[in-house]
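Removed: one protein chain of the complex. Kept in place: all other protein chains.
Read from first to last, the chains carry the letters A and B; within each, the first residue is number 1.
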Amino acid sequence: MNRQDLQLLTDQAKEKKNSCKHTICVCCGASCISSGSEEVLKKLEEEIKSRGLENEVAVIPTGCMGPCNQGPLVKYMPENTIYQKVDCDNIARVVQSQLIDKKPIEDLLLFADSREKPFLNAEEDPFFKKQLKVALLDCGDINPETIEDYFTRDGYKALSDVLFRMSPEDVIAEIKHSRIRGRGGAGYPTGMKWETVYKYVSDQKYVICNGDEGDPGAFMDRSVLEGNPHRVLEGMAIAGYAVGASKGYAYIRGEYPLAIKRFELAIKQARKNGLIGNNILGTNFSFDVDVRIGAGAFVCGEETALIASIEGKRGTPKPRPPFPAESGLWGHPTLINNVETFAGIVPILNKGGEWYSEIGTPKSAGTKVFALAGKINYSGLIEVPMGTTLREIVFDIGGGIQGGGTFKAAQTGGPSGGCIPAEHLDVKMDYEALVNLGSIMGSGGLIVMDQQSDMVDVARYFMEFCMDESCGKCVPCRVGTKMMHDLLHKICAGNGTRIDLDRLEELAVYVKETSLCGLGGSAPNPLLSTLRHFRQEYESRITTPGVKKELQPQS
Amino acid sequence: MTTITIQVNGKQLATEPDKTILEVCRANDIEILTMCHLKGVMDVGACRLCLVEIEGINKLLSACTTKVAANMVIRTDTERIKKYQRITTELFFAERNHVCSVCVANGKCELQQLGYKVGMDHIRYPFLYPKCELDSSHAWYVIDHNRCIMCTRCVRVCNEVEGAHNWDVMNRGTQVRVISDFNSPWGESVTCTSCGKCVHACPTGAIWPKAIVQGQLEKKPGIINELVEKRKMKL
Partner (left out) sequence: MNAGFTTLSTELPKTDPRVKLLNARIKKEHYRPDALIEILHTAQNAYGYLPLPVLAHIARSLNLPPSRVYSTVTFYHFFSLKSKGEHTCLVCTGTACYVKGAQKILDEIERQFNLQPGQVSADNQLGVAVARCIGACGLAPAVVIDDEVQGKTEPAAVIEKIHSKTGKP
């Protein structure tokens, strides 16, 4: 395939799409599938056929639309009307009223059960209105299992532009100009990382896409891979061109079979169309991608451990320096970026780095995907510009606290992050602001807790996670997390003393500063942040040595 | 060969690039505590005893794995580092069952010496008392997991120097154990050559030759590097 062929295919795909008056999108993200959306899809196709509408109405499965706990979701395009909790019984009703009678069913509209007046056009609903989709763009609008649908969104145009019009230096300059930062957690400037890898001279370089997403409570990367796998693949190919790599690996969690299936399918389709493989679009740039499946180890999200795992070994981290950019997979320079980072590359190149850099805050450009979960009314997947306040996310988008409870804290960054208490609800969420509050952006998990949550137990929960996931290589992480966990357990049970609390704090700082990798380095964060914001909960739990709690004098 | 200068604890040192901080410090009689480092095999940076402060880098880095760079300003003796070395030592002792008085390595043990060096007079953390096995199935040697500190020196010697790869590490977290073959008895190993290098590599009383009277154990970790160097020589 050459450039003209790609243009032709794109035009054909668009024409075909436009020939259908209506498109019905059925969300087939993992969440909706488990609420039965695949049956809904089948039933819907039958229904359309039985009414003889199949030439006018296209029915497609799509990736995640966002409001995951309202599923299965069905969206009518171009009206942009979303129905929630659609099942095989009410599907006929929906088709009849929406397509034939042109009278939407109010009580099945999205959020009909909680909003006074649900919106006909979902874009006007506050859940979507405050969002800005960049990484999630097209996710939920196209069928992730066909490359034609990706072509209707100008798929692989960015790659073709890059190959024919830009030098690797130009690409890197554009990415730098966009000021995009890595979405895997640490927020390292992506352009600088690419430049570093580009500068190392080697006959072989690698690009790795980190889709390990081990944080409990995070499902952003999964939704991107499931909803728009070609976008990630295209981003990887562009990165390969920019840094001079000819081989890429996508390391995806074994817990995500659907994401693996769809990404492998995307690779197959792109390969068949000559969009990855040898001599892409007739140029002398070659780039191929393989999938590697994770086997259940959180620490394998850490880049050096991930590399060891791709090499078929135990996923234990190595001291850095040397960084993977210098010596990574099999000792070669390796670029490693997160799924969401790669998903952001194509929009940047299509719309320009300038456009991207104007979104967000001065230090953190662009948008961030968050996975909302916990005691919140509308949990699901959202994407907002950096600098959106926590209040907007929880109350405007997320619809407030479930069951009329009160907001106590939001946990970001999973086991490496911390809690943001109610008094900081107006914090503008970006990398620096969260670090200042003792938390981190992390990969984007955001768990909301209400007044019933016990913060000491939350700290214990995360410490248990880190203890179980510690690879056991270095002493501070292996033994330190175990000691901290035991102390927290003791305090939770009401048997802790002042000395225990002091030990705990000392150990927390020690483990943070001396651990070999980021797992140990951030394992004390949930503990330190709950100590910082909810110290009284710890204080009220500890006892004076030798005195039973119930015998202590009441002050 | 080019020469660079670095500063360690306020002292200017001239050295070649491409050396680790640990190598340079040892060559200049600056003490750095180590446990997982063994000259002659690859460094893994696992014990975190050799951490140093480097100006301009906000993380502590392990001296055994970090290369020197021109004009690096290094401190090895700050209060913070000493405090952390002590905590690490205490954690070593609390993790498994180190009962020096009945240990074959008593008096000859690197862990014991470490305890003296950091001035450890008691252990502030609860002992974990894990159940550990002792494997005496090998005709000449014994491995006692109660005394193992997971420095993996034996694993690396066996793999890199002897090329046998009898040893490896199983599980993760505090459940890690050094294993022979499929976590099977050492005596039934199909890979072990009975060379005895792991005995000398082991810093504690975890691996030792049979028929040793307490206090007579003589370990020669230096022998590993000697072998490695001799191999490089052209005869």
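Please note the rule applied: a contact is a pair of C-beta atoms (placed from the backbone, for glycine too) under 8 Å apart; a residue touches a chain by one contact, two chains touch by 3 or more.
All of these numbers come straight from a predicted model, not from anything done at the bench.
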> Just one of A:414, A:496 or A:518 touches the chain that is missing; which is it?
Replying inline: A:414
>> From the list B:31, B:55 or B:188, pick the residue that touches the absent chain.
In response: B:188
> Of A:75, A:375 or A:424, which residue touches the hidden chain?
Replying inline: A:375
> Which residue, A:174, A:213 or A:383, contacts the hidden chain when the whole complex is considered?
Replying inline: A:213
> Of the residues listed, A:8, A:100, A:295 or A:493, which one is in contact with the missing chain?
Replying inline: A:295
> Contacts of subunit B with the missing chain: which residues?
Replying inline: 133, 135, 164-172, 179-185, 187-191
> In terms of residues, what is the contact footprint of the unshown chain on subunit A?
Replying inline: 30-31, 33-35, 67-69, 71, 213-219, 222, 253-256, 292-298, 309-316, 371, 373-375, 379-381, 411, 414, 445, 447, 449, 453, 461, 465, 468-469, 471
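Criterion: only the chains that are shown with their structure count from here on.
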>> Between subunit A and subunit B, what distance separates the C-alpha centroids? Give it in angstrom.
In response: 40
> Contact residues on subunit B for subunit A in the complex?
Replying inline: 44-48, 51, 59-62, 65-67, 80, 83-84, 87-88, 91-92, 94-95, 124-126, 128, 149-150, 169, 171-176
>> Looking at the complex, which residues from subunit A come into contact with subunit B?
In response: 297, 314, 318-319, 321, 467-476, 478-483, 486, 503, 506-507, 510, 513-516
